[in-house]
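Handing you a structure now.
For this view, one protein chain was removed and the others were kept in their places.
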Amino acid sequence: MRKKKFGIAIVGGSGYGAGELLRLLTNHPEIEAACVVSKSHAGKSVTSVHTHLEGVTDLKFSESLTPNWETGYSGAAVVCGVPTGHAANTISELIKNGLANGIKIIDLSGDLRLRDATLHQKHYAEVPYSEEVRLSAVYGLPELVSADEISKARVITNPGCLATAAILALAPLRGIKGVTSVSVDAKTGTSGAGREPQAAMHHPSRALDCTAYKVLEHRHEPEILQALGDEFYPRDSFMFVPHLLPLSRGCLISCYITCQDDTSAAAAVKKYKSLYSTAKFVRLRDRPVRLVDIVGTNFCDLHVVARGKQLVVTSALDNLGKGMASQCIQNLNIIFGLTQETGLMAPALGPV
Amino acid sequence: MRKKKFGIAIVGGSGYGAGELLRLLTNHPEIEAACVVSKSHAGKSVTSVHTHLEGVTDLKFSESLTPNWETGYSGAAVVCGVPTGHAANTISELIKNGLANGIKIIDLSGDLRLRDATLHQKHYAEVPYSEEVRLSAVYGLPELVSADEISKARVITNPGCLATAAILALAPLRGIKGVTSVSVDAKTGTSGAGREPQAAMHHPSRALDCTAYKVLEHRHEPEILQALGDEFYPRDSFMFVPHLLPLSRGCLISCYITCQDDTSAAAAVKKYKSLYSTAKFVRLRDRPVRLVDIVGTNFCDLHVVARGKQLVVTSALDNLGKGMASQCIQNLNIIFGLTQETGLMAPALGPV
Amino acid sequence: MRKKKFGIAIVGGSGYGAGELLRLLTNHPEIEAACVVSKSHAGKSVTSVHTHLEGVTDLKFSESLTPNWETGYSGAAVVCGVPTGHAANTISELIKNGLANGIKIIDLSGDLRLRDATLHQKHYAEVPYSEEVRLSAVYGLPELVSADEISKARVITNPGCLATAAILALAPLRGIKGVTSVSVDAKTGTSGAGREPQAAMHHPSRALDCTAYKVLEHRHEPEILQALGDEFYPRDSFMFVPHLLPLSRGCLISCYITCQDDTSAAAAVKKYKSLYSTAKFVRLRDRPVRLVDIVGTNFCDLHVVARGKQLVVTSALDNLGKGMASQCIQNLNIIFGLTQETGLMAPALGPV
Partner (left out) sequence: MRKKKFGIAIVGGSGYGAGELLRLLTNHPEIEAACVVSKSHAGKSVTSVHTHLEGVTDLKFSESLTPNWETGYSGAAVVCGVPTGHAANTISELIKNGLANGIKIIDLSGDLRLRDATLHQKHYAEVPYSEEVRLSAVYGLPELVSADEISKARVITNPGCLATAAILALAPLRGIKGVTSVSVDAKTGTSGAGREPQAAMHHPSRALDCTAYKVLEHRHEPEILQALGDEFYPRDSFMFVPHLLPLSRGCLISCYITCQDDTSAAAAVKKYKSLYSTAKFVRLRDRPVRLVDIVGTNFCDLHVVARGKQLVVTSALDNLGKGMASQCIQNLNIIFGLTQETGLMAPALGPV
């Protein structure tokens, strides 16, 4: 007898995150999309928006969760792909409307990521949220947060893309008191901005440019510091600046780390090896990391260079992969009791 | 005593065409921008929109033509950079409101290009136009239309970018009866779509793509045939399909030409050399043309390959240069009695 | 008991084709790479060259076929990824050196594709070949050549990338006598040129360009005509011109087709639907095809527009996918008696 699969519903199914999730699930042996909700495209085929899925899916967008969509599956979950600013509300209503208790929710937006109320209001001012939902959400970064904690949560807030790249690059520094300052230069493709056209992502103006934005004001900065916690000592000497690259997918993070002495730096280098020696999705490379090695995957590549008391760590991941949809699948695997790498080991297209 | 300059006003001053015009005029010894009109940016500095002009212009956008803007110049003209669909109306009103008779108007839009009423309605259905204005407009392609005709017109309709590339590539075929069919594959950068963000020009979706659009339905097809006229014999065996390239500037046109025999093809090859032997802005190259040789310039590069009765002609120009703003300056030079190449001989950045 | 797999050896394992083959095989349930030969990288890990495969393969390059590499597999084949000009010789030697008769060979190069001796010499002059090997090679395009014929061959010559895109776009025209002329404008990414650096693929000079090359002289032209055969009537009124796009992967082909009358054109349109109604890898789209829908896949997308007696067919595939490595896997599937789509249904990254 065919083993039963796990089923998910995607709310906000026309966005880039949803499209990547659907793509990745075509290669997943245990989880499938049962229902894809999009108010604006209700009734149309999923491939009318996600045109690359032609021939591999017959799904149609529905107006809302179809009745009994979860029936017949071994387990079910909802992924919320609604844009930041609208997700918290969507999730509150899902719960209010009686989504079965056993059905967990993973939110791809930033709405529920910041726990501190002041920081939340500063960076997500526009978000109408239930504080209860926000404070109950568990941060779904499985390399840092235990599978146990993730699998017990009702709501999981999926980490930000640049944040994930930076957190994985800096997590080994936790507990090392000799680390005195960290500056993070983040470079990202344009797909992180979502599907909605906007002047800043207009092709003619973006195609040949590279520029910083939200200098020292980006909301992933507090997210990074929150995730790294109090054991991350250089938190008061921390800078984070994102830049736009003229490509669509991939984040590259360069971290400039100063220690008080060579010994602290050497200790840090060792921590990278020990912390990630068995990590399936973090690859310690022997040369500076490259976007072409990670696009489309759940891998985060890291590389460390030391010079005396200085360290440079480069980190690369796909903003729609480990920075969003494949990390969401990693969380789904945890929720459903599957091995974390199930369906997630496909490599990148590569340097050609 | 300093020689007096010619002055122009640009209406619709925030668009890409206006920006390129202003850039090119910084290098023009005889013509300068006297007034730049933009309703939506009135009062702001021109560099707030055209940020690359910082340090080379002090102009501000005005709400409408500033009174006496043309005073003190040796001559004056208005360039209309308002988007297609709105330009015809703007020009009608300029004339109705008493723009001095000696002040000629050059329209960068497509509103006034098609003379045939049926074709005009099919391709520019939305345009509220004065038929009188449209029929009085002269097609400003100085390689085909005499300087005399252009300089006598009240209104000059500046040719389309893809149209210019195709017309210059095909003009030598006029009068050769043995040419039996022509297919034109046009490839263009995204800046031709203008500054307004839209889904089709959203960077994440466009950056890695190439696709045809408006297949056999593009409005430059009738424009090309109209300009080539009745002496262009393959007009009933003609196809034109544009494609979007993942870059911002440049048009590359490949023309597939079939003749009834080798003799006709050989005659055509000779016509390219004779027709363009003294053309300043049409460069006959000895290898297939490249975008990097023409971006930012008023050059149109051509290359011809013959094989028996077949010809392939490639043609390249900058959609914002010879396809728009620098061709407009060429027309302004004609209007003001200057040598056509004045201020227009700067070469491209090149294949670097 | 675990079912036994099929094993392949890749000779010329450091090239782009080999890298893509290895990537695709990580997702194949029945076939695996048993041996990867590269003289220049012998002893190094496969990931030292194919860096994107880090963490998903432990293979090392070997100097030559390792003894008994095929032992323990249900079946075996050799894929030759040696560059055009060197492949024919490599294959002759493999056979001469006693490669077991049951082990078939698939050649990714162009060396064995042209059957006509004169055309072969014109386009592959430098190739030291055994005519016997060349004439015995079967053209491995499974949409046109029967699985039976492919599976009986000792040597399969894998089709060219641009050729595959054009052949699939034009195959429905076979047998329609009213088709009078066809011009094919091909646009391709740069990875088709292989891994070896060369001036024409130097990034600074290529990044912003589009240009035609080998105008009416490209060797895929005779390959296309050979594959389409005598029932392709416009073979004497045929033109093919490739162009370089500023991106690394993907071929887009636009075919300009003229028929003698509207009836012939209408007949052709119907043939597209009938010929490909059950094809797994040819997708008839309802709008012009896009590269973003096919990169990384074995799909070839097609779109047809008719206007009177004229047709425009656009066709897109990945030059390293359906144009090389995934088509090779499709042929391997046939050889090994597997369903053709085994391991090949993963969709593209998409228009993100």
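Order of writing sets the labels: A, B and C. Residues in every chain begin at 1.
Methods note: contacts are C-beta pairs under 8 Å (C-beta built on N, C-alpha and C of every residue); 3 or more make two chains touch, one makes a residue touch a chain.
Keep in mind it's a predicted model, so treat the numbers as computed, not measured.
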Note = Which of B:H52, B:K122, B:K177 or B:K270 touches the missing chain? It is B:H52
Key: Hidden-chain contact residue, picked from the options B:A265, B:V295, B:V312 or B:L338   = B:V295
Note = Touch with the missing chain holds, among A:A212, A:A266 or A:M345, for A:A212
Key: Hidden partner chain, residues of subunit B it touches   = 16, 19-20, 23, 26-27, 50-56, 191, 208, 248-249, 280, 283, 285, 290, 292-296, 299, 301, 320, 345-352
Query = At which residues does subunit A meet the chain that is not included here?
reply = 181, 183, 185, 187, 204-205, 208-213, 215-216, 237, 239, 241, 243, 245-247, 250, 252, 254, 256, 258, 288-292, 295, 303, 305, 307, 310, 312, 314, 351-352
Query = Considering the entire assembly, which residues of subunit C contact the chain that has been omitted?
reply = 16, 189-191, 193, 195, 197-199, 201-208, 246-249
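Rule of thumb we're sticking to: only the chains that are shown with their structure count from here on.
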Query = Quick one: how far do you have to rotate subunit A to sit on subunit B, C-alpha fit, nearest 5 degrees?
reply = 180
Message = Can you check whether subunit A and subunit C touch via the same residue numbers (shared by over half) or via different ones?
response = same
Key: Mean-CA-position distance for subunit C and subunit B (Å)   = 40
Note = When centres are defined as mean Cα positions, the distance from subunit A to subunit B in whole Å is 46
Note = Between the Cα centroids of subunit A and subunit C the separation in whole angstrom comes to 36
Query = Considering subunit B alone, which of its residues make contact with at least two other chains?
reply = 204-205, 208, 246-247
